[in-house]
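This is the structure I want to talk about, given as structure tokens.
A single protein chain has been omitted; all remaining protein chains appear in their positions.
Chains here go by letter, A, B and C, matching the order in which they are written, and residues are numbered from 1 within each.
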């Protein structure tokens, strides 16, 4: 591969209409946003409702380290690799948020020769989705304070307000604020705060909604406070669901861009992994499944977080049956799990790697607990030695992976990912025994117990007195059988970083 | 015109590519945003740099009342009327902000049969411009607080920070806040506040920038605080101008939509009139002037505000020479100025109208002071009697208007505005004696004096001791010859509402 | 006078029981606080109820300057001078507050050879009065917030709370605070503030109460907030008047100390002059009037403040008829009023003195307006020249003073004040035409008008729209005939410093 090809950003993108057409979308189903981005009209789901869904592969990872394991790059190169194998493949990713882009995290568009384009537009504003989420979120916050101020139509208890404001930037000074100052004319002073937009419940709802009506219903059910009698106050009671839905009308449509090798990439919705469900939108998955034979979707953080939530929440609400998982690991990250510092992780260290492989084993166990075929994708770093890569491969197979393949998508694009893509393709053809760990009528208490034992490797779950009271309250409100969305640190499999 | 045509919102818009093509834009110069909106590449200015500019008409008004005088509707119907006269016309408007849309003001897309479409998309998010402004504004705010927190690279004096945060909604509870709470880890507590995005200095800069480089230079010069030695701290010193510019890259491009009769409408940038310069972007004016023979641009509030700022600020930075002004008035509003309550303004009252006409005379005087031909456009309200309309017309002529014409664009679209359009067209062909009231090297002090005497009808200007100190400080900083942008109440010609 | 006598602080005080006995108090009426301080039991008023009151002289001053005019020193030396004349004299002063003692003001115990002792104990804590006032004040504040928090028994509107907290120190950082933070368990966030204890309404009430029952009634009538329906909330409604009274039980008793020449000095209560009534307690005056033939009481700030309030408020509530006024002036201060800087005020400047004497004339006019005989006491400063002192004396007589005498109490104690004391004594024997400027049934509006014209030399009074609404509200509440207590800057006779 020549040097001149190694500049993904300057690569001539294909016009988005070409990409969309090649993917099977009609021109009327594509709303272009500039030349290289589009939103996809949901009419396509209706048009292709009789078509059989493609197969979906969950790209997940071991417990993340600062060394990085390249999960997004793996998902992109898997898609590119499938393309090289002439498979009709599509990619689904979460949207990056502006905040971290200017912070210390890289963007979310891959790296090396495994990238999606146009990179800058995806990383900034991206079709306005995150701004629309923020606008809807903050409109609700404004109306809560206005209702509090006027003390009608609902008598809100100011101390009960649990709905923060949001800003799409990592603004430390806004985390804890007092609002409503300036005397009687400016409202009721309250301690409150801003969260990053990716952590907004509105973002989580956008990612799970199945259509505009479902979006509106879910928005209306948001609980934001209690009234003076202790009854919960919802967005519907504040008559806000309609206005919020209008603000989110465009944001609900999946965004379409492309990999630098031309496969369609649906980059849509970006709920945080530590508090929300950590996967791209269900609608993106659905559209991709109608158009492609194999859909590669990346789940946030390790399998204990993103994959668990995909299997329990996205699959349940989206009636999706995943076909396989690609579990991304690197020798470097396993050495860090084995006790080596990040700085030293570039040096061969077979013993550390063996120690750290316990983490790989644990994640493989989680994937297998869901009944999913699993390929371990070993992302090659320049400093990894062949001995190390071989060891990871052997350990992965020993721990029960269906296959384990080294991937050099970063260095070679789809060509470097062909072997991994072939292995994943084989895995999707294995008999599918996928099943959630708990049934749809499990109570929150039962769900917590199962997750603790089967995913986190605990003996059971210990719930504080306060937690028990809250669970009882959920039961009273009839909310005790909703699927649990665990908020936890991504930096270990337990709750202790 | 048949009844079925009287439903502007359901009118089939023409695809934006058709509108753009008819206006003379190449396909490569048009970035579609969905089917009916686009952003225009600035390359068109280069391509047509040799073409002579069209003529520009400033649509201004008498002092606004709550009764409303329909300035936006007049600007749209003037454009539509010119279209009926086979004139190659284009419209320039400010963008509405989301905040007021959900508040008590109507949207900014006209009314009746004088509208621009697609209405909802223009009123909400509109190509993300206002969100981009908010993101750039708040990124600067975040970095100020982070610099304060780390006390490097600049030692910012926390009490000197004058840069608020912004939110694109009228959120009373955010006007006065304390930020940086939560203990040492969350920053330095400070009293601060949020302004509405239309009031952001970033919005004002976006509206005045001539290209990306100019945008960056202007952003870099924003002063946000002082350091511990009292020296001003700029966005450039915080190394933020580049990142802010990237965030505003798309927002800088003028947006293109259409009137419901198909004329191109450039709706771009929305700086508030009471504190900023109250006109759409200079770039929208420039692009429109290259494409159309007559450009109708609406200036915010009365002639003492929007027109004055257009003439002194937009014309100076944009090297624009306006050809005429359309001064919008209604019988109803003049009666309110004559002392009648809004409720009673629907009843004929010749005496009140005569008293209120003093306001019309004053605004005509301001327009003439700039040497501009002036047509008074009398917006017809259903309750206005023919006697009243005739009286307004006669008074307008008596006060020195070049012409005065009743306009029924609201009721009949372009057809109802033909007579007014013809009068305006004639006015643009009169000899042009346009000149600003002060020269480019007038000091701030001289500008204030001239504005007070020539625009506000005062004997001179009285500056407080504090004001004098600030003026001296401007002189020291070499900023004393910048054009003044007066912040005043729109509700009278003086500073006292 | 020998050098060894010139050390007032080391002077051997007489035991307080001796001072009390000489003043005519029984041992059972004296509660010693240490060896040199006491509180006086109110039983003495009962015991001596048949005895004719002595005469009372109000010690007042010209408009204060930073140069100082020595009013407290004059009051003390007048008492000492009367003692030298074998007159049974007593002194009444306000208590100093701890706050300013550690700030930039001197203590309130006089200077040179005109002092009261024990100085340090009077300046610090002084029998706990100010602490008791603060405790009672803050107890009420605590209960207001607790009532707000529990929302019973009264539904307090948080934005209406007008009762601050207090601290007996000039603590800038407490002036504006937000209280009630820390989440639901810690109350309702509110913007509030701390005032200095001397400015507490409780201090003003303590100074005006005539006995324990009157104290309780007045405390109970304090208005602190409104309920949700807009009705005023009083301390009585919060059931706090009793507890506050218990906390103030000892503080209500006048404190007894002595001048360094042995006269009894009642130093009791310290309401601020700019917002409260600026005089020592009415009970101290009453006790002193039963025990002494001539009582010297110092009124705060200039005659427009302390003397006006003494004549209208103290005299009305205490049924006291003052006999004369001593108006303290210095050549130095008059020169400052004449435009000389403080630094230059030590140099002879006859012209400046003449210009500044307008201030003396104005104050003389105020005193005469009340029908009071007036002696001007010219406090000698070392830098004053004989020519200057003679000029002040002549001008004072010319402006209508009954006499004008140079006083050197600072340098010589009572001996230096004999001439002034004799002049004052003669003045008290002049026919008494004392009368308040307005009658007890004047409305607040009428009082304001009279004060503006007769005291402040204005043409009348201009009341803002908001002020008018508040006056109407007072009328509705039946409070419109209470005596007005003007809050104004002490630094001029108008409201503009």
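Keep in mind that, in the parts below, a contact is a pair of C-beta atoms (placed from the backbone, for glycine too) under 8 Å apart; a residue touches a chain by one contact, two chains touch by 3 or more.
This one's a predicted model, so the numbers in the text were calculated from it and none came from an experiment.
**Q** Just list which of the chains on display the missing one touches.
**A** Across all of the complex, the chain we cannot see touches B, C.
**Q** Using the touch definition up top, pick the residue from C:128, C:346 or C:371 that touches the left-out chain.
**A** C:128
**Q** Quick one: which of C:34, C:339 or C:457 touches the chain that's been left out?
**A** Missing-chain contact among the listed residues: C:34.
**Q** Looking at the whole complex, which of C:243, C:350 or C:369 touches the chain that is not displayed?
**A** Answering carefully, the residue with contact to the hidden chain is C:243.
**Q** Have a look at C:180, C:270, C:338 or C:373 and name the one touching the chain we're not showing.
**A** C:180
**Q** Determine and list the subunit C residues touching the chain excluded from the picture.
**A** Those residues of subunit C that touch the unshown chain are 31-35, 39, 98, 102, 120-121, 124-125, 127-128, 131-132, 134-135, 138-139, 141-142, 145-146, 149, 165, 167-182, 186-188, 190-191, 243, 246-247, 250.
**Q** Under the stated touch rule, tell me which residues of subunit B contact the chain that is not displayed.
**A** These residues of subunit B touch the chain that is not shown: 151, 158-160, 178, 181-184, 188-191.
We take it that only the chains that are shown with their structure count from here on.
**Q** Once you've mapped the touching chain pairs, tell me: line, ring, star, complete or other?
**A** Shape of the chain contacts: a line, open at both ends.
**Q** For which chain is the distance between its Cα centroid and the global protein Cα centroid smallest?
**A** B
**Q** If you average the Cα atoms of subunit B and of subunit C to get two centres, how far apart are those centres in Å?
**A** Computed from C-alpha means, the inter-chain centre distance equals 59 Å.
**Q** What whole-number Å value describes the gap between the mean CA coordinates of subunit A and subunit C?
**A** 72
**Q** List the centre-to-centre spacing of subunit A and subunit B in whole Å, with centres computed as mean CA coordinates.
**A** Each chain reduced to its C-alpha mean, subunit A and subunit B end up 41 Å apart.
**Q** Two or more other chains touching the same residue: where does that happen in subunit C?
**A** In subunit C, residues 178 touch at least two other chains, as defined above.
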